[in-house]
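So, subunit A:
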Amino acid sequence: MNLDPKIPSGPLAEKWDNHRFEMKLVNPANKRKYSAIVVGTGLAGASAAATMAELGYQVTALCYNDSARRAHSIAAQGGINAAKNYPNDGDSVYRLFYDTVKGGDYRSREANVYRLAQVSNNIIDQCVAQGVPFAREYGGYLDNRSFGGAQVSRTFYARGQTGQQLLLGAYSALMRQVGLGTVDLHTRHEMMDIVLIDGHARGVVVRDMVTGEVQSFAADAVILATGGYSNVFFLSTNAIACNVTAAYRAYKKGAAFANPCYTQIHPTCIPVSGDHQSKLTLMSESLRNDGRIWVPKAKDEKRAPNDIPEDERDYYLERKYPSFGNLSPRDISSRSAKEACDDGRGVGPTGYGVYLDFKDAINRLGKSTIEARYGNLFQMYERITGEDPYQVPMRIYPAAHYTMGGLWVDYNLQSTIPGLHVLGEANFSDHGANRLGASALMQGLADGYFVIPYTIGNYFATAKTEKVTTEHPEFKRAEEEVRGRIDSLLALDGSRTVVSIHRELGKIMWDYCGMARNEQGLKKALELIPELRQEFWENAKVVGDGENLNSALERAGRVADFLEFAELMCHDALNRNESCGGHFREEYQTEDGEAKRNDEDYTYVAAWEYKGVGNEPVLHREPLEFENVQLQTRSYK
Partner candidate 1 sequence: MAALVRFLQSTILSKVVVAVTGLFMVLFLLGHMTGNLQMYLGQETMNVYAETLQGLGGLLWVIRGALLLFLVLHVILTLRLKFLSMSARPEPYAVKNYVRATLTSRTMVWSGVMLSLFIVYHLLHFTVKATNPAYGGLFDAAGRHDVYSMVILGYSNVLISMVYIAAMILLGFHLFHAIESMFQTLGINHEKYNPIIHGLSVTLSTIIVVGFIMIPVGVLAGWIALPAGVIVL
Partner candidate 2 sequence: MKLKLHIWRQKNARDKGKMVTYEVDGIISDMSFLEMLDVLNEKLILNSEEPVAFDHDCREGICGACSLTINGIPHGPEKETTICQLHMRHFKDGDEIYIEPFRARAFPVIRDLVTDRSAFDRIMQAGGFVSARTGGVPDANAIPISKKEADLAMDNAACIGCGACVASCKNASAMLFVAAKVSQYAHLPQGQPERKRRVLNMVAQMDKEGFGGCTNQYECEAVCPKGISVASIALMNRDFFKASVTE
């Protein structure tokens, strides 16, 4: 397997410029002769489809939602980073690059991250021009805030709905192209497989979710922008239908899957309230600016939080990390909450929750100030839990949120399959082992607006593939396979619902491959997952037919892929004998419980090659070379 990252030559700051000059161009008159399929219409997919269509390429866009506007990018709250340095507080492209590499615990590719920091400024310009209503100061200029523990204010935001506004910007650009007839958009179409001809990605097989029809689309290149796989945990902050299917299908067809064990657990989510729970809701991290996190000192504490005296409370983050305290990074905060709960000191009906208390802040600043800062979040919390956080401390618990791992891509965002490009959360490239707040939106839009439109031209100009149609036997074969798979899912007539199996898988993954992992647990998971997979194929029940909208069938297809993918995650977590970023191996920690990286042996990207269901995948390594940043230990004491 060829893992050449194709990093351009020259000094870091000049690589992207050099590369843009070196890449081959497609003559303007010839652009309409090239076509691409974009799967997914989130930030990365919508921006890529719209921009490529603007350039003149023929674009087909697909999404599973009823409208391109509903992709889960819409749920991002906090903001988007850019190195504009508008507040004049010492930010620069290099600083954003440095912070991102460090935040990723030195497991990302320098050149990619630098490019990301470079184009971050163009993204803000582009979004403003589209009419994205970012927050402004009274003088009329853009407002910034600091976010996720960054020491500079570089986050642009639109109230608590930044993701929504950016997505609607990209969606409107996409709608404009659809209206002009340059993008052929198919909503409620789910990608079922990818089609390779002569080793190149040449199209996809999709299922029309309304009519059940299985059909194909052919093109000169395929672009996946299909998001992350947090739903492998069943409960996550992802939307219900978010899935790994598209990426996993590509992996099965030969694309390497990189660093699947890098998953981010977000510390401030509303805790699970019972077995009925279908998803977890994130509360903005900004709450930690004023809230104090604590658990009772005693195990099995039964008193109401306000009845527990001050000296019987453990403000564990303030105790363990005096300098960062409640603002410690996501991975550290999450892990500490888990430790407290595993110790039997968790709160709430399930015992999996910690208090986030605003009493001191309300006493210090007054209720009205707290209301002005967090009013909408408090309201949301009350809506979901029925408790008033002005009176009773909030209860929070970590939840699976974002996945840094994804399909392996080179500097051009091309996977190991020629012609198959991967953007946004679906690829692995920029966040290393841990993503910083307000960086996901930046990466999605960078890939879609400013990277793929250039690199795809180079691919078209150099690949010189023959034209194919969906009449090609490879398409027919893939369609038959998909139909066969749908039929076998519909034939499942056991005694368990697919959701119950998904929930069980989620529990296995959360327990053994979640916030903290160890060799024994991962091995256990690798025994349990195949058993559960067998249970699925023997005992799951799928009702309905394939000719109508069938939500049970859709769910079954996605869960079937999660059941295979979960094993890959565990293999990767087992292989990485170190703790870094979102991947914490209990065996590899310092005496005081901090993550211990092993730069000697693991400064590489683990890219996995598929070898059949149930067979161990093959590991390929892309060594990471750091020429500009010196590897250090992250410390927040």
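Note that in this section a contact is a pair of C-beta atoms (placed from the backbone, for glycine too) under 8 Å apart; a residue touches a chain by one contact, two chains touch by 3 or more; residues count from 1.
For anyone wondering why these and not others, all candidates are chains of the complex that A comes from, given by their letters.
Note that this is a predicted model, so its numbers are computed, not measured.
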Completion exercise
Within this complex, subunit A touches, out of 1 or 2, candidate 2
Completion exercise
Within their complex, subunit A touches candidate 2 through residues 47, 50-51, 54, 65-72, 74-75, 84, 86, 122, 124-142, 158-159, 161, 163-165, 168, 171-173, 175-176, 178-179, 187, 210, 237, 239-241, 273-274, 276-279, 281-282, 380, 383-386, 449-450, 453, 495, 497, 499-500, 541, 543-544, 548-552
